[in-house]
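A single protein chain has been omitted; all remaining protein chains appear in their positions.
Per-chain numbering from 1; labels A, B, C, D and E assigned in written order.
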């Protein structure tokens, strides 16, 4: 049995919990009651809340919020795997981030969570032949979240992107499940050639702030990349690497992504 | 007599100086006259200008600017220490940044200054039991300024955050007085445990671009952290550290935050 | 014959190509037809499209889009060199970025391209005595693009800024022609003294993600700065440097900016 | 066989005709291409175009366009009679208004048409227990269209409200089919008592500009009320009335609503 | 004892009643919960709700809502008579309009009520030397409400303006207390001479839809002007006038403004 399955099968009703949290927040904070009713309380599913919230953030005077809301609903309805991954990401944030004690916090206020979910839908657009729209929305995510993820990149579930600003992911990168990534991380390419040229990151990995991982290399499962490191070659599973360029510095914790210790 | 006291007791009327600068700018640049009248010239105090300008920047179609303006005024009125710190920060920018030759420039146009002041008020919200609103506004600062500061973090006065993008500060971090910080700096945690887990930065410190300081460590007074360094252990006062991981590299200048030399 | 001349003299009609790409995209993607007609198809020159698109992005409730559009048109009309450099940048993106297979993609969706062009016009404002407006727009670029370029910095043509978030350039920095720069790069100063204090980057250089180049130093032609490096002294031409602090690590490729290999 | 059935059974595809008109207009007028794509061309049914266009007009900074669009779609989906009446109204405008030579003109640009359709949906809200929302939208119609129709008023189909400004209809008023009404017309009450207190207007009637019809009276079929008249008692079928107060002035044309002659 | 005193001294807490109505509406209608929280429920007085709601309606991209909200609060705070009159107007609507069964309905949704209150504050601006702002807001009321009231006109309390569109009031007009006015009514001047040149309307009068009252004439107490009438000479108290031009047509009801029978 994988960690993911464990994490993603909560023994409670996530949607109802989020609703209750939003109701309590609306009652306690009049300044947010309006936002919470519009964004959460008048809806009847997590899918709709996510689609509404992301369309609030990524619409603009030249991209109508109604059109964007509908395309997001369409993606979530067409591919049931997206909302499943969304839930795993919510649970991951709750579990791994000590500053996160409500499920509604990442949903409503964590930029890294928003950027990941915007990418999940963008990836669906890309796979459904709507490349120009995917480019448009990649650009909006880059402006609003400071996060630039190529729509073709493949992401697992149970991901946490903490703080988020400056996260960059190239076209052929792949992320496994249950990965934790800090802000400023680059999963970049090795040059101007096309083809498979970006990193493949295994399950359970943790990548510290401002680390750069460059080229078509493998970051083994449950390994850890120290903050500020620059990785240009494969990393074995269960290994910590640090430095510029990064070198092995010992065995990693059992579950680096859950430990969230980016020290080197 | 401390540097802070010196810096924060200008022998001129700061508010009137700012007004005069704004009047001159409005006369010289027709494109900005409208903005300057709305934001500065029709107001009668620095408090109101700051509250108005920040509410312009952090409001959105789902967060009414009127409501935000009022809560900012309320904070500034309730805690007189905030505007005092705001003034010290203005003076710090003027004194330390060679590209800053008017007091109104940081007030109106420097993203790092805006992010610091938004945090000061957010910290007041947090301490006054309005945690959800503080989370909401932390998120807005992260979207608009690219700066993610946990509302519980404690900041001294006389701070300059230059360029700002990517600055991240954790929940239990503490900043002393008269500190200079470049963009991309992380004051991060040591993992998923709660409790005191973020850096404590002493007075007069300078932290170079993209440096990461991780864990509950002390950065001694008047020390300097080189650009791109990753610091995971205490730094003595008056010391320069550089590298990944950072190591001592000699004595720092007398006033690193004032010198602003982030070279290593 | 220089590389620049070669790159900047396409044997096709760039504007008509962009129009055709926009027409095809509008026909294929109904969600974008409205945006593409407003931004591209109703205009009759690249100048107007650029001015319109940038004013869409940098206007705000307190900076009227009409006023901004006009000042952009005025700059492009006054200095014919700007649009020439814009075209070189478009060609550079097309040539160097494997994820870019249409000329309209950087024009419409690449944040780094937008930030560079916003700076080119901002530099014109600065040189024409409109310093306050230049500060205002530098701030807007910093908020919207996460890119902070002092309006006085001098840029060559054929530049590509990839991903862009966190790019910082100081007042006296200079960029030559045909340079490629990744996100998170700093061309920073050496302290609070005024005067010439920022880097001078030669033609054909490539600078990897999150690299910091600090002080009035020269980065020789066709050299390469590895990702995450911190450079504090001159770099010879045709040389690769890496590390914190950066040290020579061999000869660079013939055309680093065209190769785009930021590995170290 | 009634006039209505004749009018409402066009021997062509109304939706495809409207699409073709919008395509031609978008090709001919670049200024409107953006609007026409957003509002008409990216949709696949008249229902959606109407819901989108009305939600563009009646939304505001405090009534989200996405929420309004959805409630309009819901009404149109729940009661198929609404869109049937909408089509009859479109045909009526085309047939009766010499200044209307395309079916898309009333749909997109005629305020009277918009006000009537907004009321049709508002009436559905009223009948489905959503009275407060109906009041809210009645107010928005009054602000945007200058038309104040109580949501309880019952309207037939094949209606044309020309110019529209100042049209007022009370709670218990009833309009039959194929009626033409000019601007400034009042179907008002007889005092503060509740109960049935507003006019009942028969099929085929024409009411001239600024006419007031007051109290629970009957305006017989195919009668005509002259411009500026004040009617306070029943009007026989096929009769023209004029004056203040209005008096019979002869037999009306066979089809006053189709003739559109409001002279007296 | 006057009618006004009776009407304006409710034996219940008007503000708490309005709050309860808004709470019930927010609970019953999710589409309005956001609006009701923002506009009513987060405030603690009727003054603030009115100031907020009017500033929502009359602000625009070139008139900041924050600035308008503050000037409205200032007026309401400076002249306690305004909110007193506002309350009388609310009670008048509730009492006289059979379609009004909650006190919050006119406050939130009746355009005539909004236009009257906007004028009350505009009159305060006029009397406090802020004539240009009063002109600006007169224009906004004319655009948004279709109601054009010169800021110098003096209004009593207990007024109901039903449906509102087209109501026009000249500079030297005066309205007494407890008057009911329908849409389209003109209280106009007698030519281009300045000086006292507009009607004086007594207590308890009712003026029917589209009636015009022209020149410096007196409309006696408790008289009634029929719909569509044109009045150019004095009207005795307790008299009904009708026609073009208007002539006496008998004794009026005891309380025409309360009866609301505009028939002739």
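Note that a residue touches a chain if its C-beta (ideal position, glycine included) is under 8 Å from a C-beta of that chain, and two chains touch if they have at least 3 such contacts.
These figures come from a predicted structure and were not determined experimentally.
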Of E:104, E:210, E:223 or E:239, the residue in touch with the unshown chain: E:210
Option from D:42, D:120, D:183 or D:197 whose C-beta touches the chain left out: D:183
Contacts of chain D with the absent chain, listed as residue ranges: 25, 28-29, 31-32, 34-35, 38-39, 56-57, 95-99, 105, 108-111, 144-146, 163-166, 182-184, 208-210, 226-229, 242-244, 258-264
Chain B residues that touch the omitted chain in the full complex: 26, 30-31, 33-35, 37-38, 41-42
Residues of chain C (touch criterion as defined above) contacting the omitted chain: 38, 42, 52, 55, 64-67, 69
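One rule holds for everything that comes next: only the chains that are shown with their structure count from here on.
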Number of steps on the shortest touching-chain route linking chain C and chain D: 1
Result of counting contacting C-beta pairs for A-D and B-C, higher pair: B-C
Same-interface partner of C-D, chosen from the options A-C, D-E or A-E, over half of the pairs matching: A-E
Centroid distance [mean C-alpha coordinates] between chain C and chain B, Å: 28
Interchain centroid distance [CA atoms averaged], chain A/chain D, Å: 49
Separation of chain A from chain E, taking each centre as the mean of its C-alpha atoms, in whole Å: 54
Residues within chain E bordering two or more other chains: 31, 34-35, 38, 42
